[in-house]
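Shown below is the structure under consideration.
Here the complex is missing one protein chain, while the rest keep their positions.
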C-alpha cells in the first residue's frame, strides 16, 4: 500500500458502497499526499462499474480535514494537470462532482479552507450537530478561497451568507451551517453514523443508469463554469505571493498552526487580532 | 361536465380567485385525465382576464396528487404538443409558471414524482406540517425526474439538497421541506386553510398589470431554460424503456402500488429493499 493509500484509506463495504477514511496524523492537513490519495481513489472509482456511493469520513473526531498545508508540502498540485486537463487541485474536486458515483461527506471536527471546498464538491454534506467547525478562513490569512468555495457557496447559501462566510473568515457550527444550507443537515452526533449508513446503503441499492442520469441533469443546472473555477485558482496562486499573506501565514505558524492541537482547533476565531501586539 | 373537469374541479370563489380541487379517487394518480383537466383549466385561465389567483388543493387529505401513472394510462402527454409547442406534460407545467395568474399549491398528503414537479411549477407551495409526504422517488424506481424537478430543485434548495432529494428518493415531511426551501412554509394543519385563504384573497385584490409585471421580472431570472427541460423529459422517456426500470415498476405494482392504500402511502420508504427476497 502506498503512503497516500494509507492516509486516504478505502474500505469496500460492498461492491456498490465504499467508505473512504482520512487518517493522516496529527491533523489531516491537506497536502500533496492527500491529493495523491484522492487521485488514486478517483481512478479506482472510474474502474469500478458496480460502485454507486462513496462516504468520506475521518478517523480523528477533532479533524475531518484541517486545511491547506501552509508549510510548502503541496507538491505540484496547482501546476500539474489531472485527467480532466485542469490542475490537480481543481481536477480532483471537479471530477468528484461529475462522477456517476454519489459522494457523501460525513463531517465531524474541523473543516476549513480547501477542506470546506472538498465537502462543497461532494454531492451531499451531513454534519455533527455538536462537533463541527466549518469555514473558509482564507481572507483572514490574507488570501481568498481558490478551490471553488467562492463559486459553490453563493449557489448553496445565497450571496449574502456566502460573503459572510468568506469575508468573516470564521467557523460555522453544525446548526448555523444547516440553517444557511452550507450542509444538507446537522444531525445529533449519536445519529450521524446511522443516518448516513442507511442513506448510503439505500442509494447503493439503486440502478447505476438512473443515478448517473439524475445526477447529470442536476449538474447541468448547478455546477459552476470551469473558467470561473480556474480564475479563482489562478488568483489564489498570486495571493500566495502577496506580502500581506506571507506575513499572516508566518504569524499563524509561529503561534502554533500545524503543530499545536489546541491552536489548530481554534485559530480562525483568533484571526481578527492576528497581527496585534 | 367532462370526465376530466369532474376530477380537476374549478370552484370560482370570485372572478379574481378560483380554487381548483383534485378529486380523482382512489389516490389522485396523475394520468392523461389529470393532464386533460389541467389543459382545460389553462385554456380557461387564459380566457379570464379578471382572474388573479388559483389555489390547487385535494379533496383527499391522504393524497394531494399521488404520482405518475405506472400502468400505462398516460395517453399521448409526452408526444402530443400543447399551446407552447412543448409536449403536453411539459407544456402544462411551463404555461403555469409563465401565466400572469398566480398559482398556489395547498399541500396535504402524498405528493411524489410528477406531482412534486407540479407543485414546483406552482408559484408558491405551502404544506401541512403534520401531513405532508413530498418527494422525487423516481431514482428508486430505476427512472429519474423528467418533468422539471431536476431543473427546478437546485435553484430552490441548492445542489446538495437537490441531490439528496433526487438520489435519496425518499419522502420529506413538512418541516424538512420547509427547512430545505422545497416548500415556502410548513404550517400547522389547522392553520393551513386560513393562511392560504387570506393570502389568495389579498393577492386577488391587487391589480392585474402589477401582478403580471412583477411575476414576469422574477421569472426572467428564475425559470429553467426550455432546452434543459426538454432534455430531462426526453431522457425520462428513454428511461421508461430500461429493463431495470421495468423490473422495479413491476415489483411495485405487484406489491400494491396504485391498488393498496396502505402501500400507496408509504412505498418510497421501501425502495431501498424493493428487489430483495
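Just so it is clear, A and B label the chains in written order, and each chain counts residues from 1 on its own.
In this section, contacts are C-beta pairs under 8 Å (C-beta built on N, C-alpha and C of every residue); 3 or more make two chains touch, one makes a residue touch a chain.
Bear in mind that the values here come from a model prediction, so they are computed numbers and not experimental data.
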{"item": "Touch with the omitted chain, as defined above, among A:37, A:87 or A:142", "value": "A:142"}
{"item": "Absent-chain contact - pick from B:207, B:227 or B:276", "value": "B:207"}
{"item": "Missing-partner contacts on chain A, residue numbers", "value": "138-145, 150-151, 153-155, 157-164, 166-170, 179, 181, 224, 228, 231-232, 235, 239, 242, 244-245, 248, 271-275"}
{"item": "Contact footprint on chain B, counting only the chain that is left out", "value": "102, 122-125, 152, 155-157, 178, 181, 183-184, 198-199, 201-203, 205-207, 209-211, 213-215, 217-223"}
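Simple rule for what comes next: only the chains that are shown with their structure count from here on.
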{"item": "For chain A paired with chain B, centre-to-centre distance based on mean C-alpha positions, whole Å", "value": "35"}
